[in-house]
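The complex is shown incomplete by one protein chain, all other protein chains being positioned as in the whole.
Up next, chain A:
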Amino acid sequence: MTALIQLRGINKYFGDYHALRDIDLEIKQGEFFSLLGPSGCGKTTLLRTIAGFEDPSAGTLSIDGRPMAGVPANKRPTNMVFQSYAIFPHLTVAENVGFGLRRDPRSKAEKAGAVKDALEMVGLGGYGARSAHALSGGQRQRVALARALILKPKVLLLDEPLSALDRKMRELMQVELMKLQRQVGITFILVTHDQEEALVMSDRVAVMFDGQIRQMDDPEAIYTRPRSREVAAFIGKMNFLPGTLHSSGEGVEADVAGLGRAMIPPDRVTPGLGSGPAVIGLRPESLAVLFEGETTTRRTVEGTVDEVVYYGDMTYYDVRIAGVDEPLNIAMKNLVGRDVLEVGTATRVAWDERSLVPLAP
């Protein structure tokens, strides 16, 4: 597969504000790519740059081998689903979906057929004659999708498309978007601040902070092998323990506060991180509290339950261990027959060397 979209050294300034810093990016044909980051990190600016609504201050962008400098938004092979959906309220659903076909030389009947197909694709068959301003949030989103996809763009850009929906609808649309993307085979670029959304839907995720891409990987790598403390803290929950790394011929050994010495598995070693002080990350679900009488082959450490948060399917424990200021956050599945420990209970915490994530302090 070749790169469909290429960004080289993209920088963007708004006055003195440096919104995008040296963005290098290649996105493949048919990929579901996410730009993930907190608000103000530049992800929407980057998307708007690809769409042609912002001109980069420096750098080059090409789509399908064609340089995009000087090509306005209406001439680019991209279409966008806006955060507000930008549905035209004075038109019907069918007129909205057919809007981009107005300059199309095909006959009226052919265009009407295309509109009908597009509406059926997003599950809105029979809604064509309705007035667009009377639609619900989820329906607006579908109209926005149909309106963009009917033009068969090379790239579909989605700017926080699910953020205006309620939780149930959002989860439903996540699955529908993934199905739709596989069905049409078009490259999707999704902007989101919701890490779960990015992990669920994407083939690859770029995590952005302060106008820079900090890490670009598949969802599993982003989650299990974050390369910086910022990324680790932004994606899911993570315990951070102070420690020291010792590099030697046999590999990297860590001295972790509260846990002791441990060998870091070779695939977990962060490139460029040598001997010296470090922070060791541990996901809450990679730890376990041991119930009375329970035995394990994993390494353990003594602790006291400090806080219990019950979620129904899960219980989150804060457990204090000797030698660490912050309690360890531990996620436990609520299995049948397993009690929830009370605050103040003395317990043991089980952990593995395999789940340690060494990070720069």
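We adopt the following convention: a residue touches a chain if its C-beta (ideal position, glycine included) is under 8 Å from a C-beta of that chain, and two chains touch if they have at least 3 such contacts; residues count from 1.
Convention: contacts and distances are computed from a predicted model.
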{"item": "Record-based protein name (UniProt) of the chain missing from this complex, from \"Sarcosine oxidase subunit beta\", \"Maltose/maltodextrin import ATP-binding protein MalK\", \"Lactate utilization protein B\" or \"ABC-type spermidine/putrescine transport system permease subunit II\"", "value": "\"ABC-type spermidine/putrescine transport system permease subunit II\""}
{"item": "Sole contact to the chain not displayed, among A:Arg106, A:His133, A:Arg338 or A:Arg354", "value": "A:His133"}
{"item": "Residue of A:Phe53, A:Phe240 or A:Tyr316 in touch with the missing chain, whole complex considered", "value": "A:Phe53"}
{"item": "Touching residue (missing chain; options A:Gly100, A:Pro265 or A:Pro327)", "value": "A:Gly100"}
{"item": "Contacting the left-out chain in the complete assembly, out of A:Pro89, A:Gly125 or A:Gly251", "value": "A:Pro89"}
{"item": "Contact with the hidden chain (one of A:Ala3, A:Val71, A:Leu151 or A:Ala360)", "value": "A:Leu151"}
{"item": "Chain A, residues in touch with the chain not shown (by the definition above)", "value": "51, 53, 72-74, 78-80, 82-84, 86-90, 99-100, 102-103, 133, 147-148, 151"}
